[in-house]
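What follows is an incomplete set of chains from the complex, kept in their original frame.
Letters are used for the chains, namely A and B, taken in the order the chains are written, and counting of residues starts over at 1 for each.
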Amino acid sequence: MAFRISAEPIQPQSQADVLQHPAAGACATFEGWVRDHNEGQAVASLEYEAYAQLAETEGNRIMAEATEKFELLAAAAVHRVGHLQIGEMAVWVGVAAAHRGPAFDACRFIIDELKARVPIWKKEHYVAGASAWINCATKGDFAADTAPPENS
Amino acid sequence: MKTLHIQYFAILREQRGESNETLSTESNDAAALYEDLQKTHGFTLPVDRLRVAINGEFQPWPAPVEDGDELVFIPPVAGG
């Protein structure tokens, strides 16, 4: 039931191996990938930065909450940091449970809580050259270092 | 006077131009300290959009500080 921060590319298969459990009939996973657009802008790459110590503490707290709330048999999650290109995996969450309902619900709970609570930050680099820390706007939608052009 | 150790991440790190600093302050809590630092360094985020961690744990505002504490001001998160 562990959450960790990784500076190396995430290997989903080796993550999934820890979920094996003879009583498990259902395994749900979620992967967050770097996509080529956000809020109408063409994205070139993403930078992720974490306060790793507290991120792992808070992430493990979320895993424990999910385990208790949904009667999980196993759960694991990892979040990448560093400079990621389009298509790279930013986050992986996997859970195993006896039945699929709790597996889906727990997987979604974990990714929702990770996104809401864990001290990880994301800077978008746009194809047009600007960049912005997401959710850090003090006016408008972005806290742009340089204003992204409107038509990018 | 208290000596405090501050780590900066993400937008605060960029706006501060440093990842960490040690400073002496008369502030009694992290909220007041942030507002002083905000004036000095031009941080764009107001204190009510931040959280704060002291010695590795989240603390509710105004978050009293003691000599030797390690502080991290936490901008809005965006994992995933």
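A few remarks follow.
Definition applied: contacts are C-beta pairs under 8 Å (C-beta built on N, C-alpha and C of every residue); 3 or more make two chains touch, one makes a residue touch a chain.
Just so it is clear, the structure is predicted and the values come from calculations on it, not from any experiment.
In this file the complete complex is built from protein chains present as A x2, B x2, though only one of each kind is pictured.
Definition applied: only the chains that are shown with their structure count from here on.
Between the CA-based centres of subunit A and subunit B the separation comes to 25 Å, rounded to the whole angstrom. Per the touch definition, subunit B reaches subunit A in the complex via residues 7, 9-11, 13-14, 44-46, 49, 53, 56-58, 72, 74-80.
Residues 32, 48-51, 53-55, 57-58, 79, 90-91, 111, 114-123, 133-136, 138, 143, 145 of subunit A are the ones that touch subunit B when the two sit in their complex.
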